[in-house]
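Below is the structure I would like to discuss, written out as structure tokens.
Note that one protein chain of the assembly has been removed; the remaining protein chains are unaltered in position.
On to subunit A.
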Amino acid sequence: MGLLSDPNRRQALSRIITRLNAPLCVISYLIGVCWFLGLAFQPFTLRTYISENSMGSTMVDEKFINGDRALSYAREFAAHKKSAGGSPVAWLERTMRGIGLEVYTQSFVRNLPFPDEATERFMVKGTNVYGILRAPRAASTESLVLSVPCSEGQNNNQAVGLLLSLASYFRGQIYWAKDIIFLVNEHDLIGMEAWLEGYHDVNVTEIKSSVMMGRAGAIQAALSLEISSDVITSFDVVVEGLNGQLPNLDMVNLFLAFCQKNQLLCTIQGKLQRNDFDTFPGYIHNLQTMMLMVLKQGSARPQGDHGLFLRYHIEAITLRGINSFRQYKYDMVTIGQTIEGMFRKLNNLSERLHQSYFFYLLPSLSRFVSIGIYMPAIGFIILILILRSLDLWIKLSRTEVVTEDGAGDVEQDPRPSILSLATPIVICHATGLSLYYIPVISQEMATDHFPVSESEAVVLIAIAIYVAGLALPHNTHRALTGAGSDQGWMTLKLISLLYLAVQLGCIAVINFSLGFILAVTIVPVAAVVQPGSAKLLYALLLALVTPATTLLGSIFLYRELIEYPVTFLECWQIFLQAIAGGMLDHYLYGSLLFPFIALFVYPCWLQLWNVVFWK
């Protein structure tokens, strides 16, 4: 009990916390940010390696040669898709059956809560076609998935062609120990969600789909493929899934291993790996790659079709074929062999992928940062909140008890009444609740009275409620007489800081990137705000770190990083789309970002806003 009960040492400790509070906070913030920036520095990262034994040691000799067949399938598919005006279900069924697969279809209907303007969807109707290749050597207890989205226009035809020719090649092999499901899903993520829900016989979103007739075993791993050209120059691997969940690192390692074997060029976040790790430009390159990953993961959106598999405990990645202006191109044979190799290694799995890391950041494809190394970055930033709240607590209790030791006079200082504290907290949360519910509920009313489309209405209502929340402190204080005292705002700030710390801590465990983006912006301002003469400055600072501004800034940064900069006006347009997109992600796939921001972060931020305007 020494440190906690010895009054002298406690006094020393509390003196350090109160006297050195500001420098400690600054140091802690700097350490946190530097730590994060240092994560991309090569000596601090680990080299990736395949840790799953059953995938590591076996040799695979790929024999896929039907590249031409893939292209002819692709052309045929393109023609049928054009004439069918959607997924050519009948043709796909016929072809798959011709190859010798067990073919099933699943139709689904989904009415979006409001029209999606980015992809022009409102009432989505579609059919997934999938064929099962039964394993000759096992009892259909486990399976692997190769999926290709059937996209609009000319996209992804080659991927479907490759899928079909791989299926016909796989059919002739005898070594399969797991069933392989070849899936062509329509309306990309919506179709994928429908298929996954149907396969696992659950209904977590409001999607309506036909009963699934055929199943293989429990899915162990999945690969989603997107190729839109006959030849490719490189493969891009996409890892970020729904709610920032990541597949087991072994999936990435496996992909990297086969790219290296076939000398295929591979990228992550569209960035090639550089060999000059130790130079400054090399470091900047790594940092950019990592920042892109952080931004994508922080968006909590699935970045490819694989993103929805992760929720069902299925390790999955998306491979995207890129055709750029490089001289050296790879044909379907090489691509097919790479995928064949990956499937054969996955076929060797004797249990689910569990050996390698699930929490990581990738500054480059062959280097990773694990959770133990990146967590301190956010830990140091949250430490600021704890230091500040300890400081406030000591100040608050010191006004009551004169001597530190507990034995002292009690000053008759009126404590802030529960009412004066509970009112702002309740009102802030009520605003959060209305931010969550009202936009979707009242879209019809808005479109009746104003000349806006439904999706604009939803976004604009959300923004209106968000901004209206800022006006609240004036009104609450008018209603409460005699609320104002130093103790009052200090207590409210103490509560808000702790609340924020808990939120950031919880979200950082689930989605580090989101937690870090929020923490690095909100925390320093939350630590300094207080009412008084510099009220306007603090209000301005707070407005600059509100989650909405952070989103705007993140979009701007993202476009800068992918070297596709935007003007402010374009950025605003993307911002509006992102809000609608974030809400749709929540309603369609169950993304947690929108409710988390609306119900927790925003109310907490409003409480801090209340602190600034405390009278």
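One rule holds for everything that comes next: a residue touches a chain if its C-beta (ideal position, glycine included) is under 8 Å from a C-beta of that chain, and two chains touch if they have at least 3 such contacts; residues count from 1.
Note that in this section contacts and distances are computed from a predicted model.
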Choices "Phosphatidylinositol glycan anchor biosynthesis class U protein", "Small GTPase superfamily", "Anaphase-promoting complex subunit 11" or "Mediator of RNA polymerase II transcription subunit 18" - which one is the UniProt name of the chain not shown: "Phosphatidylinositol glycan anchor biosynthesis class U protein"
Options A:F44, A:F122, A:F358 or A:F556, residue touching the unrepresented chain: A:F358
Which residue of A:A138, A:I510, A:L541 or A:L557 touches the chain not shown here: A:I510
Sole contact to the chain not displayed, among A:A177, A:V502 or A:L599: A:V502
Residue among A:L246, A:L346, A:L561 or A:A580 that touches the chain left out of view: A:L246
Contacting the left-out chain in the complete assembly, out of A:R19, A:H313 or A:K615: A:H313
Interface with the undisplayed chain - residues on subunit A: 1-2, 4-8, 10, 245-246, 310-311, 313, 354, 358-359, 390, 393, 401, 405-410, 498, 502, 505-506, 509-510
